[in-house]
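Shown here: the complex without one of its protein chains, the others still in place.
Order as written gives the chain letters A, B and C; numbering starts at 1 within each chain.
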Amino acid sequence: MPNSFGHVFRITTWGESHGPGIGVVIDGCPPLLPITVAEIQAELDRRRPGQSEITTPRKEADVVEVLSGLYEGKTTGTPIALLVRNTDQRSSAYAEMKQAFRPSHADFTYQSKFGVRDPNGGGRSSARETIGRVAAGAIARKILAHAGGVEVRAFVTRIHDIAAPAEALTAFPSLAEVEASPVRCPHPATAAAMVERIKAVRSDGDSVGGVIECRIRNVPVGLGEPVFDRLEADLAKAMLSLPATKGFELGSGFAGSLLKGSQHNDLFENRDGRVRTATNNSGGVQGGISNGEEIVFRVAFKPTATILQAQKTVDLEGNPTELMGKGRHDPCVVPRAVVIVEAMAALVLLDHWMRQSAQNRTFQF
Amino acid sequence: MPNSFGHVFRITTWGESHGPGIGVVIDGCPPLLPITVAEIQAELDRRRPGQSEITTPRKEADVVEVLSGLYEGKTTGTPIALLVRNTDQRSSAYAEMKQAFRPSHADFTYQSKFGVRDPNGGGRSSARETIGRVAAGAIARKILAHAGGVEVRAFVTRIHDIAAPAEALTAFPSLAEVEASPVRCPHPATAAAMVERIKAVRSDGDSVGGVIECRIRNVPVGLGEPVFDRLEADLAKAMLSLPATKGFELGSGFAGSLLKGSQHNDLFENRDGRVRTATNNSGGVQGGISNGEEIVFRVAFKPTATILQAQKTVDLEGNPTELMGKGRHDPCVVPRAVVIVEAMAALVLLDHWMRQSAQNRTFQF
Amino acid sequence: MPNSFGHVFRITTWGESHGPGIGVVIDGCPPLLPITVAEIQAELDRRRPGQSEITTPRKEADVVEVLSGLYEGKTTGTPIALLVRNTDQRSSAYAEMKQAFRPSHADFTYQSKFGVRDPNGGGRSSARETIGRVAAGAIARKILAHAGGVEVRAFVTRIHDIAAPAEALTAFPSLAEVEASPVRCPHPATAAAMVERIKAVRSDGDSVGGVIECRIRNVPVGLGEPVFDRLEADLAKAMLSLPATKGFELGSGFAGSLLKGSQHNDLFENRDGRVRTATNNSGGVQGGISNGEEIVFRVAFKPTATILQAQKTVDLEGNPTELMGKGRHDPCVVPRAVVIVEAMAALVLLDHWMRQSAQNRTFQF
Partner (left out) sequence: MPNSFGHVFRITTWGESHGPGIGVVIDGCPPLLPITVAEIQAELDRRRPGQSEITTPRKEADVVEVLSGLYEGKTTGTPIALLVRNTDQRSSAYAEMKQAFRPSHADFTYQSKFGVRDPNGGGRSSARETIGRVAAGAIARKILAHAGGVEVRAFVTRIHDIAAPAEALTAFPSLAEVEASPVRCPHPATAAAMVERIKAVRSDGDSVGGVIECRIRNVPVGLGEPVFDRLEADLAKAMLSLPATKGFELGSGFAGSLLKGSQHNDLFENRDGRVRTATNNSGGVQGGISNGEEIVFRVAFKPTATILQAQKTVDLEGNPTELMGKGRHDPCVVPRAVVIVEAMAALVLLDHWMRQSAQNRTFQF
C-alpha cells in the first residue's frame, strides 16, 4: 500500500538503488492503447543520471524491459510490469556509511523504523525509486495527450537564488524550450546562470536546491473529488512524496495570502464560448475540482543532502563521528526532478479522470 | 472514498451546509478509550461560528450527538457515528446565488462536475463539512495525548501582511497562549493588530487570508510509510484538502531552497541520551519518516471568496451578470481554521502510528 | 475500512442493535438519480422485524431519515447519509447475557478481540446492522433497473430439509411470486410446508436454517475484475459477510465437481443475435467476468443461534454455566435474509459496473 499510488490507474513501485533492479507494476491501464518500449524509454532517458555535465556521473543506461500487459503493441487491460536492471553498482563507496547516519538522509529514520536498512546507495530511499514513476508516467502522458491534448509541462524557475523573471514565464513553454538547457529552465539567460551556479557549488563540494513550476493545459472541467481527494490535495501529496521536496503551492500560493478577496477572486466571464476566469489565482482548481483553466503549481526542493564535505554526525551506537560524502551525486537534483514532477502530475490527473468517469458518466439519468 | 480519510483510523464525513445535518463515521478507533461527549464538544466549540467578534455571526450551537460506538463511556472498537444538526439555515439568502456562480467559489465546478448542486450555503463545499473532521480529531488527539503525550498545536503566524516576528515563535506555544486572542496568534501585540485588520476589511466588505503554523511534539521516531505515503505527503494532502488552502511547506519549506546543502543539513548529535539533530530544517521528517524532532509545517490560506461587494460573473447559461455577496461569512477564515488544521494533523499522525504498528510491531523476528 | 464495502459505490454502515440508531453513508452515488424516501423505506419494510407470523415479534418501524446527499428529489453526487432510530429496546432481556457467552454467537469473539462489547441485543453483531445495507441496496437496485433493466431476485429454495423441487424454479420468479408467502419461496406448496416447519420448531424453542438462491438477469457482458476481484469472488465475500451464512456456490457449485468436463462445459452458440451459452453451469461468470447469462448463486444459512432452551456455556471468567435464550428472535432468519441477499448482490454488481466503466470506457483508442 505505501508503495502504491492511484486508485483506478494504480502503480506499485519496488526496488533498491544497488539491488538487482528497479520496477513498477501498473494496474488499471485502459486496454488497446498503442505504446512502444521506445516511448517509455524516452522519458527514462530524460530522467537518467549522466545525461549532462551538471548531473551525477553515475552511468546507468536504465534500459526498460516490458514483462507483461502488452500484446501486439497494445495494452490489454492487464497489469503492465516494467523492469530496469541496475548496472553501475559500486557498493564499496558506501562502506563507511553503513556505520554512521548521513545528515539529512533517510539512514537514521529507516534504521529506526525497520530495524534494518540496505545501506548501499540509500537502498529504497534513493531517488532511483522514481524510475518506476517516470516509466508509468510516460504511459499516463500518452493517454492524456490522446484525450483532448492534455499537456503537462514542468520547468525550473529558480536554482538557489537565481530565479527566472516572472514575465518571462507567462506563456506555456514548449518541450523544446525546456530541454534547450540541461538545467531545464526555459529562459536562456537564467538557465545559463543556473548552470554556472551548479558548477560552482559542485566545485566546492556543496549543493543547492530550487523551485519547479508545473502547468497543465487542456484539462477538462470536473476532475477532482471533494472533499478529501481534491485535485490539489492529491497533487500536493504526489509532490511531497518525491525525495527532497519541502513545499507545494497552487496558483497564487503563499503569496496569495497577501491579497484581499477583492483582489484575489477570479471573476467569471464568457470567453471563447465557454465559462472562463479573468485571472487564475485559483491555479485551475476551485472547490477541489478543475475549472478548465491551466493548472499551475510550484514545488520547492531542498539542496541535495549528500555533499563532499566532512560533516558531524553519529554512528549506529549514537557516538559522535564525522562523515565525508562519497559516491556520485547530483549537486542539484532539480533539473532531473522536472521529469519526475511531470510524471506524478500526469498520474494524478489521469487517475482522477478515470474516477470522475466512473461516478459521473457510467449512468445518465 | 473521496469522503473518507485515513487507512486504519478512517473517517467518512457527510452533510451539506443547509441540509438536515453534518456528521462523521469513525472506523478503526481502538477499543476501551474513555471519551465523553463533552470532550468532543469542546473542540467543536473552538471551531463553531459566532464564537468571537471577528467571525461570522451565523449562530450554530453545533451540538454533537453520539449515535454509536460507545458503551459505558468507552469506545468498543466499532464505528463511532457523530451527528450535528444544522439549525440556523437561512436559505433565502442564497436565492440569487442559485442563478449565478460566485467567483472563486465551488459553484461552477460542482455544477459542471455533477450537473447539479445544492446552492444553499455552498452545500457540500461549505466549510461546515469540517465539523466532522474536528469531531474525529478530538478523539484522535485524546489517543495521541495518551500515547506518550503527543501534542498538536497550530496557531496563526500571519494575517494579510501582518506577521508575528519569527523570534517570538521559537517556543512551543501553550494552548492558553493561542486561545488568548480570538485570532489565535500567540504573540499578543501581533494578535491585536491582526484583529484590527480583520475588522477593517470587514467594514469594507472585503476579506483577507493568512498563514497557520502547526507543530507537533513528542512524536515517536518511525512514523510515515515510504515511498508514497510519506508523513509529509499525507500531511500535505490533509492540509490541501481544507477549503481555501493554497500552499503547504515543511520545515525550511520554500525558503530552504535558498540555502546550500552545507547550511541546510541537520547534523546528528547525541543529546539527552538519544540521537537528535542540531537544527530542524527537516521539520521533523526525513525520508518520509518522523525523526523524533518537532514536526513543523505551515499552511497558506487565501482570502475568503465571499465578499460583500458587487462582482462580475456569469449565470448558469454563461451570460454576464453581477453578484453581490450575501449570507453571513467570516472576513477571515484563518483563526477558526487553526482548530481544523490541528484536527487533520492529529488524524494523519494517529493513522500512521497504527499503520507503523501493524507492519513493524505485529511480529518480532 | 472493515465497516465499508465497495470501491466506487461505497457504503459504510454503523450502529448497534440497542444503541440510538443504525445508519449508512453511501459515497460515490451517481448524481441526478431521482429517488424518494418511500423507495428506500419499501425495501426496509421487506426486511423489518414483525412483518409476518414467522418472524420475531420485535416491533421496529425502522423509519429511515435522509440526512444528506439529496437536493430537490435527486442525488447530488455527494454522500448520502441515512439514519434509522432504534425504538423497541428492551435491554433488560439481555442482563443475563452480559455474564455468559451465548453459544454460536459473537459474544465470546467480540469480547476476546476488543476486550469489551455492547451486550444488548448483540450490539454491532446483531443483524440489525444489515438495515444500512438494505437501504443502500434500494438505491443500487434503482440504478441497476434504470441501466438496462437489470433485475436481482432472491428466494428461498430450502428450509431445514424442505426443498422446492428444482423443476419448479427454472423460470426467473417474479417479485409477486416471491412475496406471496412470508417464507419467500415462490413454489406455493413448498412455501406452505416451510411455514409449518418454522412454526413447529418455534413452538419447540428451536430454530432452523436453509438455502437462498439469487438470480440476476439482463447483466451486461464484462463486469468483474480479474484476478482477485472476480465477480464471483466479490459476491462470495458479500454473502459470507452476512450473519449466519456458512456457504456460497455459483452456477453448478459443489455439485458441478461431480461432472466431467465434457458434461460441464457451457458450449457457445449464436442465439438471439449474440453469443450465448447453451447451458449455464458457469452461473453467468467466466474467468471472473460476467458473460451475459443469468448470474445464479446460492447461499447457505445455519439455524438461528438463539434458541429458547437451556444450553451449556461458560461465563466471562470461563466457569461452566447454563444460559436460557431470551429476547425476541426469528426461529428462522432465511425469509428476511432474502432482502439482504438481494441488496448485497445489487451493491456488488453496481460497484463492478462503475469500475468497469472507469477502466474500459473512459478512453477509447
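The working rule: a residue touches a chain if its C-beta (ideal position, glycine included) is under 8 Å from a C-beta of that chain, and two chains touch if they have at least 3 such contacts.
This structure is a prediction, so every number in the text was calculated from the model and none was measured.
Only one of A:Gly28, A:Pro186 or A:Gly210 touches the absent chain when the whole complex is considered: A:Gly28. Looking at C:Met97, C:Val201, C:Ile295 or C:Ala343, the residue that reaches the missing chain in the full complex is C:Val201.
Seen from subunit A, the chain kept out of the figure touches residues 1-4, 7-8, 10, 12-16, 19-23, 25, 27-28, 31-32, 65-69, 71, 74, 76-81, 83, 113-118, 123-124. Of the residues in subunit B, those that touch the hidden partner chain are 8, 28-34, 74, 77-78, 143, 146-147, 226, 353-355, 357-365.
One chain of the complex is left out; on subunit C, the residues touching it are 1-5, 7, 13, 101, 103-106, 108-110, 112-115, 124-125, 129, 158, 160-161, 201, 206-211, 221-222, 224-230, 232-241, 243, 245-254, 256-270, 274-275, 277-278, 281-283, 285-291, 300-307, 309, 311-314, 318-320, 355-356, 360.
Just so we're on the same page, only the chains that are shown with their structure count from here on.
Comparing the contact residues of subunit B and subunit C by number shows a mostly shared set, over half of all numbers used being common to the two copies. Using the mean of the Cα atoms as each chain's centre, the chain most removed from subunit B is C. Centroids built from CA atoms put subunit C at 46 Å from subunit A.
Centroids built from CA atoms put subunit C at 39 Å from subunit B. Of all residues in subunit C, those that touch two or more other chains are 8, 28, 31-32, 74, 77-78.
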